[in-house]
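With one protein chain held back, the other chains of the complex are shown just where they sit.
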Amino acid sequence: MFTRVVFAEAVKSLKVYFFSTRTLFWALALPLGNGLYLYFLYLPFATKSVDLQFGATTYTIDLVGFTIIGQLLYSFFTMMLLAGASFDAERWQGTLEVLLLSPASRVAILLGGALANAVNYVWMLVALVLSWVAFIHVGIFVTDPLALCGSLLLSYSAMMALGMCLETVDVYSRRGSIFTAWLQEPVMFLSGQIFPLQSLPVFLLPLSYLLPLTFGLMAVRLTLLGGASIYDVRMPLATLASMTLIFFILASLLVNYAERRAKTKATLTQF
Amino acid sequence: MFGRKSTTVIRALDQVDFEIQDGELFGLLGPNGAGKTTTVKILCTLLEPTSGHAFVKGYDVIKDGGHVRKIVNMVAGGERMLYYRLTGRENLKYFADLYDVPKKEVTTRVNNLLELMGLSDRADDEVEKYSKGMRQRLQVCRGLINDPEVLFLDEPTLGLDVNIAKDLRNFIREKVVREQGKTVLLTTHYMYEAEEMCDRVGFLSKGKLVAVGKPEELKRELPSGFSIELLVTRATEETIGSLRQLEPVKKVIETDYEGEAEGEKIDRLIVNVDSDKAVPQVLSHMANKHCRVVSFNLRGPTLEDLFMFYTGEK
Partner (left out) sequence: MASHSIRVIASTAKVNLIMTWRFFSWTGFALRFFTPLMTLGAAWILYNVVYARQTLPPGFGAVIGSSGYLSFITVGNAFYVFVFAAAFVVGRVMFWERATGTIEATFMTPMSRLAYMSGIMLAAATNSLIDFAAVFILGLAFGFQIALLNAPLFLSSLLLTAFGLFGIGLITNAITLTFRDRTTTANSLMILFMVFCGLVCPVELMPPWAQLISKALPLTYGVRLMRASLLGIVTVDPMHDIAALLVLDAIYVVIGAITLAQIEKNLRKKALFSIF
């Protein structure tokens, strides 16, 4: 029953929300657009590289690659927020009650919606390749393909699990979509997407370390552009794996709580 | 995802041609999907017909759409057409502005309508806090805010409590039509509602207007003047077929019925006969066929009979 619900929800999400021309366009336009924005932000400084401090080592990363990777992963994070917005859409379409009327596992519903984002992730990788073609001087430096694959997969799983947590807010309240939209800019700022993490004021770093995007960016940039091995990025990979588990458990607890509260306060039909 | 979908053309209305007189309460009846809402939406300029013309008070709904919108309004069943985040009063004031109701009349008119519909106490609460019945009553207020010459009511009592629906029907018939002289087009699939309210009715079936006239005149067109409503058990197809062959019987219509008698399913039959003298013959036929007659009711033709006669639907 659990896997059946996961599959059904994933198929529905793909058909209704994701597998449409405009969503695919957006999955392409978002990383390219934001990437250009970052590139222009750096342009006045006439620089072609960025120094990333990781432990005792300083990696010099190509600027274009730095911004594109940042946009790729950040755009996926935004897509995870949109997964939550599907509950918001259920709300104003009047189908949220019907969904929660069923005996289907709520975690399975969350997981199905999050898995549907896999389509967007694949499409975003296409965006990455296109960006590489457009900026032909990007210096890719991969010494350990396994490390790169692990970085991409664990970034995906950790952000997916976080996305499931955020979806529960949309169950609880019609203001859920505002809350998740709030997160976009702070996450952009704190995750090291725009500038190297070591430039962030020290008192903000604990907040950065709560975000899977921070570690995802670290791992993918270092393995794709800095030639890091799996041993070099063991810390961010281990953190991402732990975050996947923790956020998944948290989502399971939160969704039931959110549903009970929403039913107590009769907010399921408000939009 | 990228391919073009094939489209099937559905003819929502087909050669529909009728007139409504000033001050008349006209009922447009038909099952779901017959084209009632489509007709209403064309007349209040929310839809454009593919061909043909429609006029309201002499104004073409397409060419003179702006003028038509000033003199009509529509109340639909269901809970939409209101701003949920505004209060009842704010909704009405807003629509008063959109309809350019004279400013000095707005407050009085809003207050009067709210009082008329029993919403004065809740006028300053957001609509999302209203019950379904309250929202529907507020819709009626919205429908009257511009004092329209023509009012379209599209299943206005849908989902309302029995007593509220009855009050609404009385209000429309007595106040809106008789007292204020407005012209009303009502769509409904509750036959008793049309019977209670309408001066004339039209029957729509699959987009076609199959009959128009006063209910009493239309009833006279039924092949027979009486109907026997039978509730029976053990009625087989053979039994019903043989009933149809009886001489005084003009038509036998099987309708849906939920119920059992002593563990046996009850069937409801409407038997059109030409005279009330046919009753003993019909009853004894059923007894001879070993059917048990749970109840029978002899009545003159109703709109329901007309509806089934013209549309052939249950």
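Residue numbering begins at 1 within each chain, and the chains themselves are lettered A and B in the order written.
Keep this in mind: contacts are C-beta pairs under 8 Å (C-beta built on N, C-alpha and C of every residue); 3 or more make two chains touch, one makes a residue touch a chain.
These figures come from a predicted structure and were not determined experimentally.
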Subject >> Selected residue (touches chain absent from view) among B:Y99, B:F171, B:Y190 or B:F296 >> reply: B:Y99
Original post:
Where the complex has a chain not shown, which of B:R69, B:R109 or B:R137 is the residue touching it?
Top reply: B:R69
Subject >> Options A:T57, A:S199 or A:S229, residue touching the unrepresented chain >> reply: A:S199
**OP:** Tell me which residue among A:V126, A:V142, A:I178 or A:L245 touches the hidden chain in the full complex.
**Re:** A:I178
Original post:
In the whole complex, what residues of chain A lie against the chain that is missing from view?
Top reply: 22-23, 25-26, 29-30, 33-34, 36-37, 40-47, 50, 85, 89, 92-93, 175, 178, 181-182, 184-186, 188-189, 194-196, 199-200, 271
Original post:
Mind pulling the chain B residues that touch the left-out chain?
Top reply: 12, 38, 41, 44-48, 66-67, 69-70, 72-74, 76, 78-86, 90, 93-95, 97-100, 126, 142, 146
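Just so we're on the same page, only the chains that are shown with their structure count from here on.
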Original post:
What whole-number Å value describes the gap between the mean CA coordinates of chain A and chain B?
Top reply: 52
